[in-house]
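Here the complex is missing a single protein chain, while all its other protein chains stay put.
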Amino acid sequence: MTSFLQATLYGLLQGGLLGLIAVGFSLVWGVMNIVNLAHGAFVVLGAYVGWQVNDWIGLDPFLGMFVAAAVLFGLGYALQRWLINLVVNGPVFITLLLTFGLDLMIVQAMNIAFSADYRSIPTSYAGDSLHLGGIRVPLGRLLAFGVSVVVTLALVALVNRTRTGLSIMATGMDRAAARLMGIRARHVYALTFGIAAGLAGMAGTMIGTVGTFNPAAASGYTLLSFVIAVLGGLGNMYGALIGGLVIGLVEAWAGQYLPGTWINALAFLVLVVVLIVRPSGLVGRAYYAARLEV
Amino acid sequence: MLLLLAALGLQSQLYSGQERTVTAIFMFVALAQAWNLLGGYAGYASFGQVVFFGIGGYFTAVAMTHWHLSFWTCLVLGGVVAALFGALIGMPLLRLRGHYFAIATLGVAEGIREVVTNLPGLTGGGAGITLPTVGDQATTAYLGNDGFYLLFLALAALAVLVSGLVAGSRAGYALRAIHQDEQAAAAMGVNTTRIKVLTFALSGLITGLVGATYAFQQVTIFPERLFDVDITVLMVVMVVIGGSGTVLGPLVGAVILQFLSEYLRQNYTSYHIFLLGAIIIVAVVLLPQGAVNYLRDARRTGEYSLLANVRRYRL
Amino acid sequence: MTATPVLRTEHLSRRFGGLNAVSDVSLSIPEGETVGVIGPNGAGKSTLINLVTGHLKPSSGRVLIDGRDLTGARPWVITHAGVARTFQIVKPFRGMTVRENVAIGILYGPHGVRRMSHAREQATRVLEETNLADLAERAPGELSVADARRLEFAKALALRPRLLLLDEVMAGLRHREIESSLELIRTLKTRGITIVVVEHVMRAILAVSDRVVVLHHGKVLTEGRPRDVLSDPQVVEAYLGHRYAQRRTGGS
Amino acid sequence: MMLEVRKLSAGYGRVQVLWDIDLSVGEREIVALVGPNGAGKTTLLRTLSGVIRMRGGTAEFRGRSLGDRSIEQIVDLGIAHVPEGRRLFAGLTVRANLLLGGWRTKNTDLDRVIELFPPLEPRLEQVAGSLSGGEQQMCAIARGLMSQPELMMIDELSLGLAPLIVDEILARLPDIAAAGTSVLLVEQDVDAALSVAERAYVLETGQVTLSGKAGVLLADKRIQESYLGIA
Partner (left out) sequence: ACGSKGEAPSGGSGTGDTLAIGASLSLTGALAREGKLTQEGYQLCQDKVNAQGGVPVGGKKLKLAIEYQDDTSKPDTAAQLVDQFNDKGVKLILASYGSANTEAQAAVIERNGQVMVDSAGADNKIFSKGYKRTFAVLSPATEYASSIVKSIAELAQPKPKSVVFLSADDGFSKTVTEGGMKTAQEQGFTVMSPQYFKSGTSDVSSSLIKVKGQRPDVIIGSVHLVEGIAIVKQAKELGVVPAGGFGETVAPPTPDFAKTLGAQAENVLGSSQWTPSTKGEDKYFGNAQQYTSDIRAKFGHDAEYHDAEASAACLALTLAAESAGSTSPDKVRDALAALDTASFFGKIKFDPTGQNVYKPMSVIQIQKGKAVTVWPKDAAEASFIWPGTAS
């Protein structure tokens, strides 16, 4: 029983972190319809930023993550504004191709700059854990979980409650029309992409604190984001968090009751089944297919 | 056709290593073409296309090792099995739209890889499986570099041919119509489900054949590689770079990208990936619609300037 | 009426959340008749067409085509039963030329032509009928509203239907273009094709309809001979407005 | 004059569509732009709102040149464009669409436009993409009005609208103009258009062939034959 509770709790915490990893990806894909293959690279880069500032001035990662967020925001904004915007009116998967190139460059650049060694951001407390009866609550992961929940809520508020959010949605749906409303589409796109990158950066720092990372990990995080974003449902800012939690729990539970590595198979089975039952994800909302015909 | 002859002529000029490089190009030509059938023409991007590759490969490996079938039998069966699998998952998955279809297929691919990894008895699991190519175990003599060169060349030719036929046929029209507007296509009497599933199976067939051949060429295969999502990504990248929804696009894309990455890898060992990324980015910015489409548009409008091209697609 | 009607709807209804877009609509359209369907915006005209052509599933009620129950059948099945429709918001296949747009219907329609060459010839013929011939190789995106509407019309004709549902094919057209469209419809009538015309252009409705049905809040408000219906005070009140009524009494 | 267009020419790719267009719109004025299909009306509006760049000539709004301004900058001058094909934000609610109309001027007061288009009221929370054709048209026009522009260019005002609604809108245009929004109106119901407009331009195959006071044109033989179907 305790081991079930322990697994459940751990799965939840893990899931929260997964959600944070994917939320930016989901935003960019669901709203801007850009599949950002460099997302994983952003995550890892964020981890390095967090690690670097910790290494230099011993900044605590839970502060460092804001530095990472800022740096990645800047990078993301610039990339979208002066590079990706150049091709957004091209065919569907052109941005995928572009970000594929970006991913190659960033990952290799990190390889050269930081070497392929495994890193992790040391803290005095992240490894400790609180005791609740028989089960342990790892402190670092608990904090990370908190961060990802807060971030998700903040993002929801931004998108659904603010003018900026409205302009983001509108631009994502019809760039030309948005411009006719006086919205600076180029800027809004860059802003959106920047926010996504910033969140990736935060997630990266979290990962660096509770786990380890190196450049090779990037592609893994991209793949993960893919699955989580879609499982949760695109275009809904809660989607990533929910998708993350589901994956986290499924894997934790499967880990207890399935032999060997069938866990991984199960996670994907869940994904496929969910999609067949709910064609636009758990809480997803497909704008474009609002009404296919008038 | 000319290309085919050229490729045949080329062979005698190559050392076996270069020969292998060119063989790899053929392999990706076939793969890219297969992906383009559904992803390019109908706009249903399968991000799990590699699953057919893996199924074709593992079927061959298992059948040759455990059931002692000849490679040629396995090749055909491997393709067929992949096609059937395509039809099977196509039924439910092809109801999904755009992104969701893409990821559902990705999920299937990753899932099947895990299944393969978890059946060590049959597939050797993560430790990989080695096809019988030496001694009395061998059911078919190993083809050697020359053999595989020809076989992959044949597959590439087949893929291009199929793609060409589809493009000009009723099916081609229907797929393009579906790409533009599935509702309207149905209103024009197109049984969209049927054509999508059949096309998916067809592209599965080709991919499966390639996978089977690849497995035999590699002798020892591992799930990580046979279901490697990178292979799918490469297919997409090649199609897009060449020009999706065209017959020549995937061909051009595969040749350019494969040749380029090979060249860079050999000459800039320590930072070739970086260069490759940079070159891709430049190419994308200059020719967002893909090389082949750019030329077609340019010929139609007489507007060859790349700057104008950039202006057309930027926000 | 002895012969089985080409189109028959029985208590057809469709709800969207709380809204009854179409409720309890029973129509019967015999072979060769041309029926005009009018009604305020949001009355349910397009929804009705979507229900008949299988683009929407009815909440209740039945759709019979030539007496065959095709309620909720998939769109392509209904197309193969000889029904063609146009979309109010034009849906051309952007990646393809005007000719190819038309060819699709010829290849996959009820008379499914298999030879590409034949398909192309027939496409050309349809394009001439709809005088789009000189735009055959253009991309739909380059057409002006009128041409785009005509293309929509042509795509439907390519199916050589027995029942043709036209959803505002004349919206946005000028006097001249409307005249030519009406000409086309008249020739179709002479071929015995059954036609349903949804329009807000009364001149068109009057010109071709044998019978006019008025929808209002999803229900049939009234139906009958065009002139009677258009002068029905209910209709004027709910739909036409008095300025129109005055113009009719005043002008012509 | 508020809007001054001189010798404007424009087109797509290699095809030129507009030739030496001269046109002007005054303060609080309603100007109609009529002409056969494919004449170039939409193209003209697109050029003025910066969607396509002009090939030659000048266009000035309150003395500021439109030629070298981006779409957003032109909108900021106070020019609203209700485009052909409506271009609603299909996935957003009607309310959101209207709010976006008022985005630039931070205008969030929906009542004014709702009162002009009562059928929209019950649909405010519905996704715009699921509206009926006519409802979408209303939403598009309402969205354009939300920014309380100084010049509003409407392409195909009556497209898909029931006669009753058309009358109501046309009847309201003078008030809108009086309230400080000049209107450049593209409309196929020439009769209706000329009955509300003060002046009108006739555009045929990319050139202005007739222009003048609406009343005068209404009486013009050529107009009556080719646009009103009065023989």
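The first chain written gets the first letter, and so on, giving A, B, C and D; residue counts start at 1 in each chain.
The working rule: a residue touches a chain if its C-beta (ideal position, glycine included) is under 8 Å from a C-beta of that chain, and two chains touch if they have at least 3 such contacts.
Computed from a predicted structure; not experimentally measured.
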Next item on the list: Using the contact definition given at the top, list the shown chains touched by the missing chain.
Entry: A, B
Check: Of the residues A:His39, A:Arg81, A:Arg119 or A:Arg179, which one touches the chain left out of the display?
Finding: A:Arg119
Check: Residues on chain A that touch the omitted chain in the whole complex?
Finding: 3, 6-7, 10, 14, 108, 111, 115-120, 122, 127-129, 131, 136, 138, 140-141, 210-212, 214-217, 220, 251-252, 254-256, 260-261, 263-264
Checklist line | For chain B, the residues touching the chain missing from this view | finding: 11-21, 24, 117, 124-128, 130, 134, 142, 144-146, 214, 218-220, 222, 224-225, 265-266, 269-270, 272-273
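Quick note on the criterion: only the chains that are shown with their structure count from here on.
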Check: Using mean CA coordinates as chain centres, what's the chain A-chain D distance in Å?
Finding: 43
Next item on the list: Please work out the Cα centroid separation of chain B and chain D, and write it as a whole number of Å.
Entry: 50
Margin query: I need the residues of chain B touching at least two other chains; which ones are they?
Written below: 183
Check: So which bits of chain A are touching at least two other chains?
Finding: 185, 292-294
Note to self: List the residues on chain D that touch chain A in their complex, please.
What the structure shows: 49, 51, 70-72, 75-76, 80-81, 83, 87-92, 96, 99-101, 103-104, 106, 127-133, 136, 143, 147
Next item on the list: Name, in rising order, each residue of chain B that touches chain D in their complex.
Entry: 301-303
Check: Along chain A, where are the residues that touch chain D in the complex?
Finding: 163, 166-167, 169-170, 173-174, 176-185, 235, 285, 287-288, 290-291, 294
